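One chain of protein is taken out of this complex; the other chains stay put.
Chain IDs A and B follow the sequence of writing; residue 1 opens each chain.
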Amino acid sequence: MKRRDALAATASLSVGLGLLALVRPASATPAEMAAAINTFTGGAAPQTGKVTFDVAQLIDNGNAVPVTISVDGPPENVRAIAIFTERNPQTEVAIFTLSPRSGRAAVSTRIRLATSQRLMAVARMSDGSYWSHGVDVIVALAACIEGEAP
Amino acid sequence: MARALIHMPSNAKRGDVIEIRALIGHPMETGYRVGADGKLLARDIIRSFVCRYNGEQVFGAELHQAISANPYIAFFTVATESGTLEFDWQGDNGFAHAEKMSITVSAA
Partner (left out) sequence: MKLILALAMVTASALAADERRSGADFMSPATQAMQRDDAQNPAMLWISGGEAQWNTAAGSSGKTCASCHGDARTSMRGIAARFPAFHAGSAKTINLGQRINMCRERKQQAAPWRAESEELLGMEAYVAMQSRGMPVAPPQDQGTRASAARGRQLYVQRIGQLNLSCAQCHDQQSGKRLAASTIPQAHAAAYPIYRLEWQGMGSLQRRLRNCMSGVRAEVPAYGAQELVELEAWLAVRDEGMKMESPGVRP
């Protein structure tokens, strides 16, 4: 009942994540993403290249964003693929560990994005080098507040 | 709802690179959302996913909150011999789920 009154007071279409997400935690920062990447690479600076971060530029809904990361060259040279975000509450998304039996250095998943931001994919190679690809994406939020979940 | 679906070929020729697509039902509660009662919903996520092919790990994943609910992971492995692929998900609150798939690998 209280929520209905609050809605009545507002009386406008609001852009937002709905009343279930009243508290927005602080987001990560570019510096935090850089630090997380540094931890992954053990201090080595990743070079740009070899990695392709395939994601739509304009995203329907930040709750489930399909992504595919692939790495050029012989797949047995790719040890791991990591995904980072700049402005999610937490910058690390996932680290995928490949093996010489992988056959193809590509992985797909669906990730959450809290807002429009920069994403980075970093690949760890067997020779100790690191390669990366950064993309900028725009995240649309749902237009209508939905009320209580069933 | 720990239901999982694995899509992969049941037959392959030795040396084929096969794609494995794994989907599991799990809310992947981030720990940042607030419930209808105003209280923070505790984090409850799958933290790791491992694929073993006849006992040897061929793929692994360390997952964080930014992996979407009902996680989907697609990856590749080389069909080397007939046998069993095991898929293991583990996470918060003692969550553990395993699936097995058989593969028949014929000579190239």
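FYI, a contact is a pair of C-beta atoms (placed from the backbone, for glycine too) under 8 Å apart; a residue touches a chain by one contact, two chains touch by 3 or more.
As the structure is a prediction and not an experimental result, all values here were calculated from the model.
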Quiz prompt | Absent chain, residues of chain B that touch it | solution = 1, 3-5, 7, 21, 23-25, 27, 68-70, 72, 74
Quiz prompt | Positions on chain A contacted by the hidden chain, ascending | solution = 7-8, 11, 13, 15, 55-56, 58-61, 63-66, 110, 140-147, 149-150
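Just so we're on the same page, only the chains that are shown with their structure count from here on.
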Quiz item: In angstrom, rounded to a whole number, how far apart do the mean CA points of chain A and chain B lie?
Solution: 19
Quiz item: Which of the residues in chain A end up touching chain B in this complex?
Solution: 19-25, 63-65, 68, 75, 83, 85, 88-90, 92-99, 101-104, 106-113, 148-149
Self-check item: Touching residues on chain B, where the partner in the complex is chain A
Solution: 17-19, 30, 32-36, 38, 40, 53, 56-69, 71-78, 80
